[in-house]
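A protein chain is absent from this complex, but the other protein chains hold their places.
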Amino acid sequence: MINGNLKSNYAADERVLNNRYKQVFVYGMALLLAVFGALANDYLILIASKMGLLLIAVVGINILTGYTGLVSLGHAAFVAIGAYAVTIFQNVTAGIIPDGIMIFFAVPFAVFLAAAIGVIVGLPSLRVKGLYLAVATLAANFIVIFLIEQDVFARWTGGMVGLTTNAPSLFGWVLDTKREMFGLIAVVGFVTLLAAQNLIRTRIGRAFIAIRDRDYSAEILGISLLRYKLTSFSISAAYCGLSGALFAYFYARILPEQFELDLSLELVAALIVGGMGRTMGPVFGVIIIVMVPEVIKITFGAITGDAAGMAQLRAPLQEIAFGVLLVVFLLKEPLGINQIVDRMLRAANRWPFARG
Amino acid sequence: MGQFAQFAINGLMSGAIYALIAVGIVSVYKATKVVNFAHGYLIMFGAYFYYTFAVIVPGQPWAPEWLASWQPDWMVEMKGDLGMFSPLGAVLDWLANLPRILLGLLGAVLANAVVGRIIERTLMRPLMGQSVFAMIMVTVGLISIMSGGAQLIWTADADFVPHIAPNTPIRFELFGTMIFLFGADLVNMVIALLLFGGIVAFVRFTKGGIAIRATAEDQSTAYSMGISVPQVFRRAWVLASVTGAIAGAILATRNGISPSLGLFGFSVLAIVLMGGLDSYVGVFIAAMTVGVLEAMTQWQLGGNWAEIVPYVAVLVVLIWRPHGLMGQKEVERI
Partner (left out) sequence: MLKIENLHLSFGGIKALQGVNFEARKGEITGVIGPNGAGKTSLFNAISGFYTPDQGRVYFEGRDITDLSPDKRAALGLARTFQNIALFRGMTVLDNIKLGGHSRLKTNVWQALRYFGAAQKEELELRREIEERVIDFLEIDHIRKYPITMLPYGLQKRVELGRALAMRPKVLLLDEPVAGMNREETADMARFILDVQEQFGTTILLVEHDMHMVMDICSHIVVLNFGQQIASGTPVEVSKNPDVIEAYLGATA
């Protein structure tokens, strides 16, 4: 808590950006992103876009796991649904809906589809212990990817080979460079993060947290457990679907193997490492999860100098690093980077009155 | 009818292996309340260790000749007279491989036990008493570490390993049609069933087993009763690693060595949940059922579709019985 941060009316007290520092931070970040988008080189734009895409999905996972306390190990399925839905929708309606406004139909379709399937997957598994939900979502992930890969459906899904995707068009302005797409991703990311924050401030978000902390206590306050768990599940599925839709627009091609268990685990790991149940958690987590493999790639390349036979060691190394990162955080700082940052900010706030 | 019987028997044999894999997951859960999501990779390590000791080591230039292939004079003589596909020939082939099979199994069991010990000591012990969520997520992290680790140590190439038992073809009649089996598969099934039964008996009837069950119910009470909880944890993980090693070896002989062996862990996880997580009986039934269902699916729809049988099955069972076939509903004191 910051000292001297007093307000004179309830409205001011209820604001999210209730002190100078937070305001400067948020507006500053927005400005920084804009400048970055304009000036950074292509490689950095690529990295940042990856982070942005992942961020939207991890914010969804944060709502489900961080705030409601439900564990899902299969949300990559919803990312896949979003990506494929958008692409298939465009392929199917190409002649009917004009290109300029296609995105305004395709994306909502994908998001709603993801949310709807989220309800179906969530329904049986929300009646029992969290463990069952974890395995049920794992199963759902396998099933969805399997179905996408099958030759039977290859006509629509492209099977193992995947589908090529188009660049989106906003009223005629075609976003065919990565830089332009980054702009879209950044804006959508910002808005979805804000929306999630809003959700937490209202009765819905509070209900989620209540369910996480003590579900029987939530029940006697009038919160229907099944209904709210299902709501949380489908909102998180919708977020992942949105991420998938943008993913499809960003990359030239989508393949079923991009949405397997690995992605699901990446999402959860990003959340844990960044900090569960806090607004900035997903942001920190996404930065780390994307940067660590890149750093390994660069240092590995520098050390081995692209020697043949060494190259195949890089992927396993990245995998191990990922696992180690997750485990270390769980053992040492389960509340994630957010907690570390909090501690530093608190110390800075008190300085020079107290150490530590 | 005959085809049905053939596939059913195949399914039962697969089911026995699944049961063996599952017993490791259930035992660790019973003792520590942690579901080891990385169990499939423990199996995979077992398989790779078997490969190491049964193929790589005998193949080294410094390894004795008889390790790679034991060919005493009397055997060479006997083989000379035999035709192909003769049962005796298969038995003799097996005998020739026996040294490295035994080395492989021994090495796999010991090496895996060490791995299990290390995992329990470094990862699980520090988290004792903390949230179950944290412990489960650690096993999830373990997935990546073990998967990457295996690729680093052994590379991602696929290869073959010697069968544990003589691979004689067995033919017999059942319900009017010929059933065709391989002796090795039959022996594998017997091994799996015996081990499964042994573990269940251990947990049911021995002091160690009771200690495991007590710790699962209430750690602090178990402590005050004089039960060494860390020892129980250690035992459970070693048990899981050892059964995992044997299961891995069996799987390797059946499917060959490759990183995809780890994926079996997930389908067996689904089976464990179907059975009810802490009920050996329920898990056994689930394993057998899934094995048979997979075989039936393979028969009717082709091999591909058999892949998702356990996952569809678990979702169906959860809709019907949210706690698994024989799971216990936990009552919380409010």
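Annotations for the structure displayed:
Going in written order, the chains are labelled A and B, and every chain counts its residues from 1.
Note that in this section contacts are C-beta pairs under 8 Å (C-beta built on N, C-alpha and C of every residue); 3 or more make two chains touch, one makes a residue touch a chain.
Keep in mind that what you see is a predicted model, and the values were worked out from it rather than measured.
Within the complete assembly, A:L221 is the residue of A:I96, A:L221 or A:I303 that touches the hidden chain. Screening A:G205, A:G241, A:P256 or A:G285 for touch with the missing chain picks out A:G205. The omitted chain makes contact with chain A at the following residues, 1, 10-11, 13-14, 195, 198-199, 201-207, 209-210, 212-214, 216-225, 231, 235, 277.
We adopt the following convention: only the chains that are shown with their structure count from here on.
Between the CA-based centres of chain A and chain B the separation comes to 35 Å, rounded to the whole angstrom. By the touch rule above, chain A contacts chain B in their complex via residues 71, 73, 123-125, 127-132, 134-136, 138-140, 142-143, 146, 150, 216, 261, 265, 268-269, 272, 312-313, 315-327, 330-331, 334. Contact residues on chain B toward chain A in their complex (touch as defined above): 35, 37, 123, 126-127, 130, 132-134, 136-138, 140-149, 151-152, 155-156, 266, 269-270, 273, 277, 304, 307-308, 310-312, 314-315, 318-319, 322-324, 330, 332, 334.
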